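Left out: one protein chain. Kept in place: all the others.
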Amino acid sequence: MKARTALLLGSLSAALVAFALTSPRVVAADKVDPVADAKAFQNFFFQKFPNVKHEDFVNGPYSMNEDMRRQWQEKEEFPPYEFALDAGRDMFATPFKNGKTYADCFPNRGIAIRQNYPYFDTKEGKVVTLELALNRCREANGEAPYSYVKDEMASLAAYMAVTSRGKLMDIKIPDDPRALEAFENGKRYFYTRRGQMNFSCASCHVQSPGERIRAEILAPALGILNAMPIYRSEWSGMGTTSRRFITCNSQTRAVPLEPQADEYRDVEYFLSYVANGLPISGPGARP
Amino acid sequence: MASSIRVRATSNGDITEVQTLIQHPMDTGLVKDAKGELIPAHYIQELKFACNGKDVFVANWGTAISKDPYVKFSFKGAKKGDDLKISWTDNKGGSDETTAKIA
Amino acid sequence: MTTHTGPHPTRRLILQGAASVALIGLGNLPLTPARAAANDKYPEEAFKLKNEADAIKALYGKTAEPSDKIKLDAPEIAENGGVVPISVTTTLDKVTSISFFVADNPNALAASYKIPDGTIPAVANRLKMAKTSNVTAIVEADGKLYSATKEVKVTVGGCGG
Partner (left out) sequence: MKRSLPLAMLLAVSFAPMARAATEADYKAAYAAAETASKEAAGMRNQWTTTVSTLAAARKAGDGGDFDRAMAAAKEAEALAKASIFQATSEKEAWKAMEIR
């Protein structure tokens, strides 16, 4: 046992030395080129899954497996997110105490705009997600914010998604170095290994989509956020993008960040941008 | 409060197809909550569909029906515009009912 | 007990009703097991039995024979044991009821549907499955019982909430 400990510490320090030797080229000023990144990202999936129609990637694991696809189609006949959707529609139409509504906070009164979220706010210098905008709308109108992960927030997001179904994801990166930085940070977050399992987002959703990890069939990263929010049978309920990130982190045995942490906002920005041109399919139903 | 029952009933002239989704926890009584305490069983036992004064479908359910239960069936003898009455009762004495027009 | 719209009104009244139904069901069961499906009462006892054969007996008072006139549609691998879409159709005549059993669930009987005259003998529903198990559909037609069985693999169980 002592020998094992030594081995462990040895391998750690050896690796650290190796790292130290390769690290002088830290921050090799790679040019950030989101257009090229998005193209490469999409091509990777289109080539890896030549039989999947491009617009079908937004249906996650169901684009990859026929037996599951049939179960999904059966579910979609009367989808499990129906109740959340109805609740969201009602909430969206119900005025705040001051008489204003959600519609007053959004472009086009909140209808058919999901494909433009998240966006980079050049005033704030940060990424703003739909959920963040919804809570800011509430707070600006004197209402308490909702939890970012489920329940009311998921219902509202579900309603806003359904009015945008079929619209093509259309995320912009404004001419602002901070926007490029947010994109780059999101990209780094996506590919960085974390947790005791030593998995990155990409370990599952780039390298192994369509395969089973334990019981679940992994969704492709391409278009994964176009289906948000989702009803997951595993949750027996709805969840937002925040909830999805948090569960992913936990599954790799990484302590999740707080919902709407900068890292989560940035990775949402990255993942949405590289899915530009693919349709909004949310709310989705997932295993 | 919104009804717990969602119905789609459509007639093709001869046959009426009915799909229903009901908001209900369908707790089995075997699952523990976050505090480690058993959540008592709470599930719909009977679901009835009646059209023109006659039962057209009756479901008896146990705890193995999924949360927010779904069921689909078809029957003859109704036409567009007829009323379809749906009612359920659960093991704790809860109940709900609604009436849908066949489309 | 059918005139309210909220989920939990007049609970006491209906509870009393349910309790007396249960008592009657218990009292009658050993003598006339076949009645449970024939009359309109909720087959409380059949739902409580663990074993599939016992539950079929409690519900119908007889045994079933396999039939190729029943088509049981279920996934090979359930995407989640909490929500397994299962449906059945049959070309048998004079169908009066259709029931679903999951052999390896804590209680085998999942659902029993009465099919009155004029209703098509076909039903689709979503079941919970605790683990990989045979799923059996029983069709009662012209007073006889017929069955179809299919195995559904479950990797994420439906009992974890």
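Per-chain numbering from 1; labels A, B and C assigned in written order.
By definition in this document, contacts are C-beta pairs under 8 Å (C-beta built on N, C-alpha and C of every residue); 3 or more make two chains touch, one makes a residue touch a chain.
The structure displayed is predicted, hence computed values, not measured ones.
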Displayed chains contacted by the hidden chain, counting the whole assembly: A
Selected from A:73, A:108, A:122 or A:250 as touching the chain missing from the view: A:250
Full-complex contact with the absent chain, from A:40, A:93, A:140 or A:213: A:40
Absent chain, residues of chain A that touch it: 1, 4-5, 7-8, 11-12, 15-16, 19, 22-23, 25-26, 37, 40-41, 44, 187-188, 191-198, 200, 202-203, 206-207, 250, 253-255, 257, 263
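Just so it is clear, only the chains that are shown with their structure count from here on.
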Averaged-CA centre spacing for the pair chain C and chain B, given as whole angstrom: 15
Distance from chain B to chain A - Cα centre to Cα centre, in angstrom: 35
Residues of chain A whose C-beta touches two or more other chains: 80, 236
In chain C, residues with contacts to at least two other chains: 82-84, 87, 124, 126, 161
Chain A residues touching chain C - in the complex, by the definition given at the top: 61, 67-68, 70-72, 74-75, 80, 212, 214-217, 233-234, 236, 287
Complex contacts: residues of chain C adjacent to chain B: 1-15, 17-18, 40, 42-43, 47, 82-84, 87, 102, 105-107, 109-116, 118-120, 122-129, 158-161
Residue ranges of chain A touching chain B (in the complex, touch as defined): 77-78, 80, 82-83, 86-87, 90, 236
